[in-house]
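Excluded from the complex is one protein chain; the other protein chains are retained at their positions.
The chains carry the letters A and B, assigned in the order they are written, with residues numbered from 1 in each.
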Amino acid sequence: MGQASTVLTVPVVIDYASVVVGVLTGALFGCRRRLDVVGVTVAGFLTGFGGGIVRDLLLGAQDVYFMSHPDLIWVSLAICLLTFYFRGIFLDLNKSILLADTLSVALFALAGSSKAFAYGLDPLYVVIMGVITAVGGGALRDSFAGIMPAIFRGSNYYAMACLGGSCAFALLAFAGVNLVPAGFACVFVVLMLRYLSIRFDWRTRE
Amino acid sequence: MGQASTVLTVPVVIDYASVVVGVLTGALFGCRRRLDVVGVTVAGFLTGFGGGIVRDLLLGAQDVYFMSHPDLIWVSLAICLLTFYFRGIFLDLNKSILLADTLSVALFALAGSSKAFAYGLDPLYVVIMGVITAVGGGALRDSFAGIMPAIFRGSNYYAMACLGGSCAFALLAFAGVNLVPAGFACVFVVLMLRYLSIRFDWRTRE
Partner (left out) sequence: MGQASTVLTVPVVIDYASVVVGVLTGALFGCRRRLDVVGVTVAGFLTGFGGGIVRDLLLGAQDVYFMSHPDLIWVSLAICLLTFYFRGIFLDLNKSILLADTLSVALFALAGSSKAFAYGLDPLYVVIMGVITAVGGGALRDSFAGIMPAIFRGSNYYAMACLGGSCAFALLAFAGVNLVPAGFACVFVVLMLRYLSIRFDWRTRE
């Protein structure tokens, strides 16, 4: 770590964990809406990969994340099928999944903002890409299912928390701070804002 | 055919026929939902070209299919207008169109999986691209119209049939079989699964 790195390499296990949790929450959404196995799988994949796909298309990235991680696709597929056929197990875990979901979007925000930073984009776009990657998948899933995305309604902070985290990352990264603490700050700010907004019932106005 | 070809050139008439039928079913969908001529045309185009557009964007293809076939666009436009102004004719043909629709998605599944294979992708992605190309257009159309895509609901096999066909193509293509019989197998499996699922009322569970 003697030199400043311009690309933050998130350990693969963390990267994968965030996608896996996204896929899981998406598949559970599909089960609650009584989709069939195809619908549950698509809902899972849209949630886990949708934000990254939009980010990569906007970046004009040659390596769309979804297209270059076959092993992660297999894992995601397995999660969707497990969720579909053994949904009872997961629906009981609702509370832990909510926690995992917040961690997942925090890591998505980091994945988005750090990739945009690696592409040499302006701070503004670094923040935007962080937010799009974090909440884009869930919004696409909702929209694809024909309902108004939940994040656009007044609620406890969710997109706002991701906005805060992405701003924290951009601020530190452009201030020349090493990307590892900047990444931790991003995740920490998302979790903290989400927690505080639930704890003190801060809500976005409509 | 002495040597294995890595790119399957589907005869252009077949390729066009699949798009044309897709456009027709989409335009009829638009008529049934009482859209105006703009809506009917967009519904037709989304159904006929939407799956291919998503596939090409994900592949990072330089030649998006929709953008490189002006003559096919003219034909599709004519079909949308004909359907809109003479819908009576087509609505009577409902049954033959259902048959044609199955053939159309079978050919879409082939177009998707063979293009992914030509790009040298993993078997997994070959199958995924086959399914996305086959059912993506119809799903986009439904979603764009603000309704839950029909294929995500429990029903007779549709996406599942396309999955079967794409798997058959990937299996044979990666086993080194010539792409022409592999292509026939793909189409045959889709038609057969669709037929059997209706004949014996196999349905996906919700």
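Everything below uses one rule, namely that a residue touches a chain if its C-beta (ideal position, glycine included) is under 8 Å from a C-beta of that chain, and two chains touch if they have at least 3 such contacts.
Since the structure is predicted, the reported quantities are computational estimates derived from the model, not experimental observations.
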Request  = Quick one: say which of B:V64, B:A118, B:A150 or B:L196 touches the chain that got left out.
outcome  = B:V64
Key: Listed residues B:I73, B:L99, B:V177 or B:L196, member touching the removed chain   = B:I73
Query = In terms of residues, what is the contact footprint of the unshown chain on chain A?
reply = 57-60, 121-122, 124-125, 128, 139, 142-143, 146-149, 151-155, 159-160, 204-206
Note = In the full complex, chain B touches the hidden chain through residues 30, 33-39, 42-43, 53, 57, 62, 64, 66-67, 70, 73-74, 143-146
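One rule holds for everything that comes next: only the chains that are shown with their structure count from here on.
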Inquiry  = Report the inter-centroid distance (CA atoms only) between chain A and chain B in whole Å.
reply    = 31
